[in-house]
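For this view, one protein chain was removed and the others were kept in their places.
First chain written, first letter: the chains are A, B and C, and each begins at residue 1.
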Amino acid sequence: MQETTDSGPSGSKSRPKRALSFLRVQNAYAFIGLVLIVIFAWVFFVIEIEPQFYLQEGERARYAWDTFISQFIIGLAQGSIYALIALGYTLVYGILFMINFAHGEVFMAGAYIGFFAINAAEQSGFLESQTALAILLTMGVAVMGSVIVAILLERIAYRPLRGAPRLVPLITAIGASITLQQLFLRLFGSSPRTYPRISLFVGQGMWGCEPVDGTTVCEGIDLISKSYDVLIFNQEVRIRPFFFVILFVSLLLMSALWFFIQRTKTGKAMRAVAEDKDTASLMGINVDRTIVITFMLGAALAGAGAVLFALYNRQVTPFMGFIPGIKAFTAAVLGGIGNVPGAMFGGLFLGVAESVFPSALGLPNQLKDVVAFGLLIVFMIFRPTGIFGEVLSEKKA
Amino acid sequence: MMNQNNLRFGFLETNTLRYSFYAAIAIFILTLTGIFGTFAQRDVIQDTLSLDLVALVLVIGVPALVAGRSSQSDKPVITILNSAIAGLIAATAVILVVLLETIVPQEELMFVFNNYRPIIGGVATLGAGQDNLIMGILGLLALSLILGGIVGGILSLPQRWMLAILSGLGSMVIIGLMAGQIRNLVTPSDALGVVGAFVAGYGAGYATRTIANPWLRRLLGFIAGGAVGIVFLVLGNTGAFAQNGALLLGGDPSIIMGGAVNSSLTMIIGFGIVGLAGLIVTSASSFVHNSAIFLAVVFALLGMLNVQQRMTVIMAIVTFIAFAAATIFIPPLGTQSNKQYRTLSPQQKRSIDVITGVLALVLALVAPVFMGQYITNVLDLVMLYIIMGIGLNVMVGYAGLLDLGYVASFAIGAYTSAILTTPSIFTTGCIPFEPIADARYAEMCTGILTNWQGVGILTFWQAWPIAIVVSAFTGMALGVPVLRLRGDYLAIVTLGFGEMTRVLTRAQITAPVLGAAQGISPVPFPVIDLTSLNPDWYFELSNASTIYYLYIFSVLAAALVVWRLSGSRLGRAWRAMKADEDVAQAMGVPLVRTKLLAFGVSSAFAGLGGAIFAAQLRGIFPDSFTLLVSINVLSLIIIGGLGSIPGVVVGALMLVGLPEVLREIQDYRLLVFGVLLVVVMLLKPDGLIPPPIRQLSKQQKVPQSASPQPNTQ
Amino acid sequence: MRKMILLICVLALATVGIAPLAAQDDMMGPSVMLAPGEDLVIGFGAALTGEGLAPFGIDIRRGVELALEDRPTVTVDDVEFNVALDVQDSMCSPEGGQTVANRFVSDDSIVGVIGLMCSSAAEAAAPIFDEAGFSTISASATAASLTTSDFTSFNRTVPTDAAQGLAAADIIVNVLGATNVAFIDDGSAYGTGLVDVIIDAYEELGGTVAIRDAVTVGDTDFRALLEDISATDPDLIYFAGFNAEGARLIEQRFDVGLEDVPFMGADGIYGSELVDLAGDFAEGVYATRPIPASSDELDAFAERYIETFGEEPPSAFNTNSYDATNLMLDAIEAVGYIDDQGDLVIERETLSEFIRSASFDGLTGVIECDGTGECSSADIGFYQITDGAFVQQELEMMEE
Partner (left out) sequence: MDQPLLNVIDVTKQFGGLTAVNSIDLSIKPGLIASLIGPNGAGKTTFFNCVTGFYTPNEGKIIFDDRPIQGMSTDKIAKRGIARTYQNIRLFGDMTVLENILVGMHHRLTAGMWRPILGLDRAEEADAITEAIRLLEFVGLEGQGDYMAANLPYGMQRRLEIARALASKPKLLLLDEPTAGMNPIETDTMMAFIRQLRDELGLTIFLIEHDMKLVMTISDQVSVMDYGRKIAEGTPKEIQNDPTVIAAYLGTNIEDEEMEAEA
């Protein structure tokens, strides 16, 4: 690819060449660092300095560190789910250069199928006796559900259009998205389904001992449903351990994906197909199969994310995929679409931004989408191909 | 049809198995959504054919159709057998659900499948209940075999006959479903008169073939139509069309005969024009000819429906026969007229084209009189989307800039015009202030209420251009920061604009100006006040039928402007930019200017539509400005064919008009819509009507230099 | 160019000539005529598909269906006519409302309309119904402006937001004793309108608004918003919106340490659906609804509802629509007459006049129309969720 420097202006002025990709990642981190510094400086100003000008003696400022910390953690949890969905967008985009608009519905399908699994587990008492296993199984079933939907989607709506004009698959994706929403609505009804409230206690005897009726009861920490008051940086903050579970599981899944793409043979095939489908097929890679695997990977992450989401927010509706889908797509673009770490970072950043910024800027929470998209536009002005740029493939969009 | 790997074992083809297997899965799911229960109450033909039976027939018939079509055999027997098998497999899916229902307790089934209602005893088991379930299942299997066989048989017929049967059945179902909406559109006497005049003109066209002078022929056609008019006038004056008159029983007083147009001269001229139309189509292109005759058939059927008032069995049979016959007999006539059209000289062709165009326009202008509020209202929405589609086409179809936030420009136009024309908005955020609360809308929009507290309140006609300009300029302003973005990055940023619009229009902080969720209401309707010319000329564009004229002129203007632009230097620059931005620039196309013009022109049309929309709704609410609008507009231009203006019309009819027709299937409306979106794109990836290739060298008069001389530059 | 101008002039003239044609489209007379044996059709418009509000629309439809089950026919001068329902999805958008309105008015056999469901749809539809002389009775469109805008077609059997808002403000201050209240709405016309009314009354009663904010319908994570609210130390959280968002807010309160702050809503969250969604978290939640008192009839009706549809009513609007349907049928029976040909004639104007001055004992209390279209008594019931069900509370005013 060294040849790019001599193969005419196939990129544009605004699109640096491959030779720079190393530098560019450096730039991305520098950029992120800069952004973080600006944000913290602003938050510091708002919390520590600004109130001194108007606060009366003894009065408590509305916006203080505890709010910031809580919102930051809440944002991380929400952002992890965005990131899991965003990866699906990014993987498909990286290979097919198409926006898989129906990916939000793949997520929704996972949540629904997971609901029936966990419901069955609850009915049979399995959920109570083997909570952790039941949740894992639920996740497995949800992942399978999502994967099946994604495979069908690829087969029916996208594969026949491989050679069609670029916008055509976008429309079939929109059509598939409406179809799936309406199908689930008709099948499972318009009332939301609610995941059961599950408790999963860990660390008995280590934490969470409470004096009850004179004796100390150590039931441990409920990882899923309960929330606890904790001191963080000397601030009393209400924390639900599940925030961190989401973050942790998401990071785990994302690392697994990263490993898969970088180290396995199939992952290499994926990257090869992303680079150039024709050449890849000449090299003996089964392009169709690789594309299906890509869809499956994205769907699997979405399915897992859906169960996390549903355990977290409990309600499942046929329309639940829409808003997270749009947000995740935004996150993928923010990070640089087609770029795996970009999607991760974009998701987390968008989640945190939505959660923290409206309060930090003194705006009503109603405007969080305006803040989020405003940020996106500002970022796009400075980095027109996302924070990390397009790395999975160098091809022009 | 797809024919990859179609092997045959005995008579059975693998395609048959493949498609009917897919279909069976789909049918299984569809049955679980409770489709038969939902449709059970709806009648297509009164007391004879209910919608769930239609659904069952479709469920069996469509797989049979697909399987039959994909069969490569030219032996009808094999096609029939394959179709029958496909129908059988499809029916198995329904039977599986029946079995499921007998095995699984009902409340558990309904817990999972919320809308499912028991189908045993319904149409799916042919009415058989639990006791004789076996009979019901066997009956369904037999029915599916027979039905599949019939479909196969129909497929084996000559193409024209097959089309005839399908179009007859299809139109029967559609007219049956819509009967309530369309039964009062045309009275029998009107239908008879108009169709009579048309036929008279048509006959005159054939009779006068030998006459060379086209204008003489046209005059004769006009006279033929006018003669029919006179006959009907005389009949009308003798009371034949009175409500319970002798000619046709049960019709309402007609629009033309006894309605608005009382002047007999106007009526005769009107009929004459219809006669002229009948004559013109005998030597017009087959498209014009066929659509005109189909229109006449529909008109006649509407007249009959008006008498029957419901989709009775007789009405259904007549509909079937009329459409089937039309499908068989019209195309050959069309070929004939087309042949005649071809032989004409260019000037004569042109004159026929012009006359057809003018007649079509007249038809469009008269249409609201017949169509009634509902259909007109649907057409209004369709035209709104046509205007927006034409606008977005500039951006996406020509300039290649993917915009997912078109709703922003639409909202800006609508809100601008609403704010400028409504007095209440500047004060209390939508509660009309006292002195004006009692004023009539008309006074507001004729400009009586100007300069209230220093704030000018404009009429619609003043606010409209302002709204367009504001939209155009905000469109350009939004374009500036995203000039460097390409492809999907642009898409997501524009989507961001759209989402910001959605949030901001309902946010509390903008409430004093935009009215938050309560919106701005009432927005005055436009008034055309020409009383200075003629005391009677005072028109309120206050309902669907009148606002229609505003829309239709806007559509024509928008189409004209964009058509002109697309063939101009600017349009070429847009398309070059879409194909290859860098090369276009290197050929001297200034990117910034060209892109911004695309943003501006495109937004201007959204603003134009938005302003009319505000006047049509007589109020503006944030609920109208969702992402779905952007998606709809984008989908319709792609479905129609990117960059094609007729494509926009077809796309809008399909994406905005069709859901209204689909209202009849109620809860399945959007599901069918989504499926159609996918299916149309799969079958026609380039859109329904791809843009035409501009034949520039033909349109040019032959170059003067006959001999190839060197380019003297 | 000259040809263009000419063409435009001709077209303009043509339109001017045709416009009166279209304007005189009041073909459908001011009355409905039905031959014996024909169905008497009543229109019904509500949001039946789409996100969030469909359960309400279906609930309202079920109220109508139950009313028609009671009265499958109307009898005028000893002639019976079957009542049929024309159900249309008006969605919750103004253009949806307008489309459905146009559809109903263009079918001149439709006698009257139950609906429309959402205020924004009803507001856009009202001028069209006005023009056609129709009568509509809504069971759920509560925006105050609907009865103050001189619409002749609009009636409702549900109290205006103004009434509910005043009552709610009174309860907040005088019963619950809250003076630092956080207000949240769902960004819909219903939610913002209600909060607007409440805040006005509430501030007049001496309360301070801790914070006012809104959620997005369909959004799921409101914890950041609740953090903002938590920073203001409110005595009460008031939410004007519907079940799905309400349940999320109620539940997510626990993740930010607001579980001890009482939560109150309006009729949008009244119903079993909220308890289904929020489960134990919903314990202690307050709600108002426009039905003054639980009565035996109401209980019996609820039982019948469960029997018929296999689930508890998701909202309270089914009772309002039951009343609306009865009001419509009463009116038809009262004003309809049989003419010389034996046809049933219902004059739209007299129908409208009758409805506007009707008065009867309905399921939801006394229905008494005041001439502006406001038919429901403005009494408000106050409820709290106790042991998984809404239980009516006595209104013990703290002072006065």
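Going forward, a residue touches a chain if its C-beta (ideal position, glycine included) is under 8 Å from a C-beta of that chain, and two chains touch if they have at least 3 such contacts.
The structure displayed is predicted, hence computed values, not measured ones.
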item: Identified contact with the non-displayed chain, of B:L143, B:L483 or B:L591; value: B:L591
item: Among B:V396, B:A576, B:A611 or B:I645, residue touching the chain not depicted; value: B:A576
item: Contact residue for the chain not shown (choose from B:G129, B:P481 or B:G567); value: B:G567
item: Where the missing chain touches subunit B, by residue; value: 561, 564-565, 567-573, 575-576, 579-580, 582-591, 597, 601, 693-700, 703-705, 708-711, 713
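Everything that follows uses one rule, which is that only the chains that are shown with their structure count from here on.
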item: Chain whose averaged C-alpha position falls nearest the assembly-wide average; value: B
item: Centre-of-Cα separation between subunit C and subunit A, whole angstrom; value: 38
item: Rounded Å distance between subunit B and subunit C, as computed from the means of their C-alpha atoms; value: 32
item: Junction residues of subunit A - those touching two or more other chains; value: 182, 190-191, 364, 366, 369
item: Interface hub residues of subunit C, defined as touching at least two other chains; value: 49, 187, 212-214, 216
item: Residues of subunit C that touch subunit B when the two form their complex; value: 11, 14-16, 18-25, 27-28, 48-49, 86-89, 92-95, 98-99, 102-103, 105-109, 120, 123-124, 127-128, 131-132, 143, 145, 149, 185, 187-193, 212-214, 216, 310
item: Subunit C partner contacts - residues on subunit A that touch it in the complex; value: 62-64, 67, 70-71, 74-75, 78, 182, 185, 190-192, 194, 197, 227, 229, 238, 240, 309, 313-315, 317, 319-320, 322-324, 354-356, 358-359, 364-366, 368-369
item: Of subunit A, residues touching subunit B in the complex; value: 9, 12, 14, 93, 99, 116, 156-157, 160-161, 164-165, 167-172, 174-183, 186-191, 326, 329-330, 333, 337, 363-364, 366-367, 369-370, 373-374, 376-377, 380-381, 384-386, 396-397
